[in-house]
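In this view, the complex is presented without one of its protein chains, the others remaining in place.
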């Protein structure tokens, strides 16, 4: 599959550039009968919208989504759901300065190396606006999962070295502070840290954590389509992500087996549960019924206000300074993107898992009594 | 694609269980004309073979590969290359003890949840022997890459908290010590640490690092098939991997932009190079011509010799002790697996990238002068 | 891949319903640097536009395409090309009559059986308007192929039992008559036949033939991705197609080997050519350098003006008469759709074939001298 499509049975195909006519996505393979309206999508898009905090760029427009197909009388029909967000802020910027430069930390150079030229306006396809399609698709996935009792939640886990504390964890707090941190204390610290960096024209990295609640055991396809492998693929495909972890992740590489192993026990309701969750809800690439925990490491915003040295397309060394305001951190605005990619990937693997057992396939087609 | 196939144009389909008749792989899409013999594959398989150190299980047999198809008169023909390794150590073990138990840290429970039952002999499909197919396929990929001047090299970066030091880095050392660490000092420390753990019946985690040298700039497909996203998928699909990083990885999430950005400069030969490589050779999901650096975090061996509490298929709590010798660490034996998956994934994405530019496609089909 | 995406490296993802907001397609994997404008697409769309003959429905609007992404300064950038055609004829029709009926020969019943309900307005996703996305994508493919010296041409071969004659074959004639038949004599006969049918409220089937000129030998992937297998898939996926042939097709099943075999000889320019072309340019699923010849059989328009007996959603037998004007034949309007699907599929398989030989891969990456 060409590179802009993600998923096996439940797929998204995204398109669009930062300063082209718009951006969008085609979601295919959504089961028919899901109640869906533009407000379901808009709610997610609004979470990534610019201008909502001092740490995010102030772009004028609101990104308004239009559903173009696949929904009839308020429900999905099973056919492709096409969604579009028009770009409205298309003033003719002056890109002369950057169009011949290879900005450090950006994909300018690699796009030229690959394609011979690039749409340099606002980063083109590599702009953060590329995630609009992902988020719109993720909103559909989240609604689908919700109808099956599954909930996906992401938040900022750390800003630079400042990390949320398990003791102070308040889920709802993530909607209250501008950094999406579910720990008001850490959020204050992080804000102060970012103020400092901004004063120097610098930027910070951060980690986004995402949890899946309510996922039944048995989801994920060995060997190459393990749930964690697909989640890693999905999250690493987000711009600026440089690392992905499941459960204890890199911490597990420093742990001992006697500590890292999660013992099983019987829950009150008779189901099998783990006493701890170092595995992050996935064993052998298959969900184990515990909460799934994934993390993505975001590098610092490459656009900084300091003078940097680089080369231009002609290979000449130049000094450059990126004009305009830039987010001092990517992670908080990417929280909804991580949530979207996790939800979408989970929904796809979940649907896939319906075919794992013959007894359940037979019940599906032939009824509970096995007759026809 | 069902879960045992990996790749787009260049694919591997693996099969086999630990105590079934054998394990193997079908490699498809390999360009015709590559010199290939069983010795090329055997060399890689021997690197994962058991019994080569005190820290690895002593299984009797050597895993001998047989090429069944796709090679004619010493060269690949373009048709599928099927390879098989027969299992020879098929004594009837006594699995009564474990067949009804859910071993902590293993996929026993999740396989049962997914499929209703499982081949419990030696871990079945979830055994480390599953990687035989990956390694055989990776050997083909490595030979293919080598013929294009690209080299993939993996080694153990850390054992528990003991990490190799950049100052003491000796590439060849990794073949000399049993832990595959390219730092003899760290290797000694790590061996002592593992001895301690073994004495207590415990195990350790570790990190494997892999570098790609000679990869041209421009490889990787935005948006979802980024080179790093595919590498993350490939490495996370290896059993026991809980985290994947590119370049500075999670470290980048704690860095400042002014430090993390790699500035471009002109090399002596006129090409564009980066002054540093925090990005690990990938920008915007596309190779930038620098060395590609990836890392995979392996959890500690879940099979430990201590008494553990778990439940059986009937949901009863039981105490269990896993019999027999077990590797106290997975990472060193997985070095060749990481190398194989990295090589295979890189070769696939590399072939894909031949279609990126019309001028090069036209030259390919119509010749340099553009005529036909 | 969910069902609305076609292709491996070069893909189209179509979306849209007859009476929704619009229809469109996302083309991904197009090599960068292809000169492309809306006029290139519009030319193809105009060929399928309604109202151009007495044998085609008179829908008011012209289908105007807008390119939303993937083209910058007149050239493709390598990123997804999103194209949209807005529906303008959205008067609120009265569908009460048909929304509960299962029209004979239509997919009303099967959509309900599959999805539980359907967008019944104008046929929804099963309308002939679904092909808009295919044609727009095919226009991109045709331009790409043209730049490589490859030309795809389709025309009506037969209307009912009236077939074009090889002796009277005039390529340009297909643009002159309303039935797209490259034989003016047959076209006149066919028109008379259709007039007769229309008088009785009946409809006719027909066959569309498509040829590919200039395709080099060696294109197509054994075993399952043979060029002919992919073309068969592509053409059979067009609504109303019930049969596909390559070369002599079903005629070959009645032939003798001594006649059906095409002997090879040396052409004046030194290349190998076949003396005849019963094979239709494909041997063993791989192009042989001759003209590729494919055919698709279209069933008669199922919407006829006669009274038909059917059942409604409640299972009651009803008599129905489909109101409005309907094309008495599908084939001529589908000529451009066959051309589009053939061009797109060929371009995809062509790009794929760049990886077949190591010597050519090495030349691509390492240059003609093999050095780097």
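Letters A, B and C mark the chains as written, and numbering starts fresh at 1 in each.
The definition used in the following text is that a contact is a pair of C-beta atoms (placed from the backbone, for glycine too) under 8 Å apart; a residue touches a chain by one contact, two chains touch by 3 or more.
Quantities reported herein were computed from a predicted structural model and do not represent experimental measurements.
Interchain touches from the omitted chain, evaluated on the whole complex, reach A, B, C.
Annotation: of C:70, C:205 or C:332, C:205 touches the absent chain (contact as defined above). Within the full complex, the residue among B:78, B:138, B:218 or B:257 touching the omitted chain is B:78.
When the missing chain is restored to the complex, the residue among C:158, C:177 or C:346 that touches it is C:158. Although one chain is not displayed, subunit C still touches it through residues 1-6, 8, 14, 102, 104-107, 109-111, 113-116, 125-126, 130, 158, 160-161, 197, 200-207, 216-226, 228-237, 239, 242-250, 252-258, 260-266, 270, 272, 278-280, 282-289, 297-304, 306, 308-311, 315-317, 331, 353, 356-357, 359. As for the chain not pictured, it touches subunit A at residues 8-10, 29, 31-34, 76, 78-79, 144, 147-149, 214, 216, 222, 350-352, 354-362, 364-366, 372. By the touch definition given at the top, subunit B reaches the unshown chain through residues 1-5, 7-11, 13-17, 20-24, 26, 28-29, 32-33, 66-70, 72, 75, 77-82, 84, 114-119, 124-125.
Keep this in mind: only the chains that are shown with their structure count from here on.
Chain A has the Cα centre that lies closest to the mean of all protein Cα atoms in view. The distance from the centre of subunit B to the centre of subunit C, each centre being the mean of the chain's C-alpha atoms, comes to 43 Å. Separating the CA-averaged centres of subunit A and subunit B is a span of 25 Å.
Note on chain placement: the centre of subunit A and the centre of subunit C lie 37 Å apart, centres being C-alpha means.
With touch defined as above, residues shared between interfaces to two or more other chains in subunit A number as follows: 1-5, 8, 14, 114-116, 125.
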